[in-house]
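Of the protein chains in this complex, one is absent; all others appear in place.
Each chain carries a letter (A, B and C) given by its place in the written order, and its residues are counted from 1.
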């Protein structure tokens, strides 16, 4: 079911597949057993190889040193990379850095770009994005308590964040904080501010243990306290009060990136399921795949994965042609649909593996745990369904709020 | 979520929509209340209008007097027509006639074409396809009892069929019968034979009542007995023993046609659901659409319908580019997936309508009943899932049978 | 999986099963083919037999000539009767008459009882209940437009109702109408009033066609207009403004009755599914039941049916021990759960039957169509889920409205 691709894109995808299978796959075992930190040296070498191949930052324009792929082209690349938990990191298109690069490209001052964007693009540093607060439901993004008050030339930031992915080891955070709490519109109260993580008052509370794993480095999610954390006002990104608008800009493509990656995970899990189904025997000469239930799962998974892929490509095409705003409904559609497919495919693949499926001997457990959040992060299913319904009902004259 | 179309196709679809909304929709009420027979005069007039507009037989090549659309183009047209239960009939692309036209074009002798194909293409007669037998599971198409024995220059056909759609009023049937029962391969035992319905021994037993409705004419499904039914051997279609191969050729595109039509039904049901949701009030000023459950259904329906559409278009593209055989997996994928979406969307639309939804005052009940068979006819879900699994497992070295 | 029953109840159930299998089943074919009216003579004879056996009105106290079963005991009887579409009618415990009997027993004056209840108990007349209005969502039962204005000694009723089950041929209706439109509480504005159907101004508009069938007599659902329909005020049931309270009293047990009946339908459909699965062959000697998908459906159906039964019995036990009000949550639980099981079991049974399943040659189509309303009538699933959630959240200090 490989989609029809332009020949050069087809060749690129094939090359990436080979690279991942031959160079990256062996590292995955060590990732599962020893964690992210232990394999940093090997990762660094592979990143150099990626640069040498001309594959670095596929999502970034050539002007900034990337491959300059369209979103539709990148969708195919991202699916290929998603087959490995290390894929996006190796190509420097991993969340949250990819999103931060976008913000800095679109809104960074020359000075901000020099200090923060360029080393990020070169892969010398990592960054994080500090938005979600434990005290407030993430599904209401305009409700937050973190404040950034002006004091002289500085902002003094106070607040409490969590799910700040990759904060462990990051060089800087982009923080959402209220700068204009009295603005009429709740959408104009917050700003995005760059905070180097060595700023006094930036307190890394803990890497929150998620589904049994604390993780480390890029593969971790931290709780952060900002205690009278002082940065110069020149660290403001874009206009004051414009934080929410920038966040929306950032989250749209970010959701597509996640969905593309999930299709890659689905494909890998699907392969594991098929391999297991044909090799695991219920009795001598009778593989699991002869059971109709297994066949049903294979057929349903293949169909749902392909449906999700086509929806994601369709959304990417819309973004390329008409912009993120026009694709709002499409993006919400794929966000909940693809997350659901991902969870079902992983669940079926685990069930086909039997006991082995729940061990950490395969990647299935890794994804089953790490991606339970897929139906929650970047907007829970429920919010995205609401967005789709709201857009659908507009032509009928109903404006939901 | 309208797909991006070439401008002339876009214009055609828009024109068809207008035609259906303005000219055909008023007839639908009478169809539901009075049945197919009562509106034949109006249908005949509308068919003339369709011909005048140059829309006749959109699926047929220009050589044979049709519009000559590719399957991908026809997919869009078929979705538009599917919005009305009368759409395909009015454009002379309705099952089972469309399939019979294909067979006669591909396998008919000049004489067969003159006698049977041409009046069919002109819409002067209707036809039927007699394959399924009450005594044998349709999911095993090579297991049948109807025989056609040679006697002189004739075949003498004996057997029992049902679900012979549109037999009531049809001019001829194409019958599947065993001509070579001793052939090694079960796939080479049956032939397709043309039987005019006025042939002695062609016994129309009854229009089988389906989901509460006996129907009539094109909108009915008959039980037929062939009692020593004698036709000349020149009525054989294609090679003797080639009936199964022809049937497979015919069913592939036929399944795509059904799926395309279902998308149209889904869209119409979706609109009815949205209209009801914004107008039906739970209390003054509080329409149903303000309830989150309704919003969920709208979002899930929109997403599933669009996923089904993209899968169907993808399959049509594959057929156009590589032929039916190469699209076998794609066709099985859409057959069960789209049928499932159809059933769910209709079910949700009915639930949103409350009591009204189960009455025959809307089209929802018509489709809920008429299309429960969608998961059964032309291969039940279970068979199509098997086909997908079988194809998926081939690269893993397993050959399911 | 037969529940453990007291020996005399066990014996009763066995006798009922025999009666239904031997005496009633043959009539079911004629019901499907010829309709309710055509078999009235045979039904009348069977009703006499039921009386002779001492089975008449099982749900009614002995004081009023019934069997005097507890609700828990009746639950078992009702399941047995539910196996036939004619079961409840033959035992004079069919909706809506059973509910009307309850109202008249609890709230009828001696005169009302003599004129309306007694012939109803004897099975000489039928009745109907006129509550739902086409213009208002049934899920908001206090929102209605039908009014009953006092004029001299009479009420003059004006309004529009539908889903008045069994109105065709009924002797009287119990009508919900606003008598106190200005009462503070919306729950105290309506009254229940007896309206003989031969009252001038009682306009039987039509038997609404439901899922392809207009039906007739008891098996039909009518649209009614009340046009200056004048009845004496002595036809008021209970206190003026008390209509909603009486309706709630009536609907609670009514919902349990429906659920019990559905279990019976499920059991019958389950048997049809199993019979088909073991007799229908995919190939010589290979019945459908050898397919794992069919096995899954059988296992899931059996489990869900038994779960539904246990929930219904549990609710009946609660009503017997603590009254309807205490069982409100239990009743809402079974209403949506059992309706869902019913729809799934029927759907699976149809799929197992293949083409035969969608014909009217079995009872499956009858129930698939007639009981799609089960998720709507007497409160849609969505309302019952709300009730359960509301009750569950009370102990947590949240009062939903």
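Simple rule for what comes next: a contact is a pair of C-beta atoms (placed from the backbone, for glycine too) under 8 Å apart; a residue touches a chain by one contact, two chains touch by 3 or more.
Small disclaimer: the values here were computed from a predicted structure and weren't measured.
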Residue among A:350, A:363 or A:388 touching the omitted chain: A:350
Selected from C:329, C:353 or C:370 as touching the chain missing from the view: C:329
Full-complex contact with the absent chain, from C:38, C:114 or C:307: C:307
Footprint left on chain A by the chain that the document does not show: 132, 134, 137-140, 143, 162-163, 208-213, 280-283, 288, 291, 293, 350-351, 354-361, 365-366, 368-369, 372-373, 375-377, 380-382
Chain not shown, touching residues in chain C: 1, 4, 274-275, 277-278, 287, 289-290, 292, 294-296, 298-300, 302-304, 306-308, 310-311, 314, 317, 329-330, 332-333, 336-337, 382, 384-390, 392-393, 396-398, 400
Residue numbers in chain B that touch the chain omitted from display: 291-293, 296
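Basically, only the chains that are shown with their structure count from here on.
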Chain nearest the overall C-alpha centroid of the shown protein atoms: B
Separation of chain A from chain C, taking each centre as the mean of its C-alpha atoms, in whole Å: 52
Cα-centroid distance, chain B relative to chain C, in whole angstrom: 37
Numbers and ranges of chain B residues touching at least 2 other chains: 382
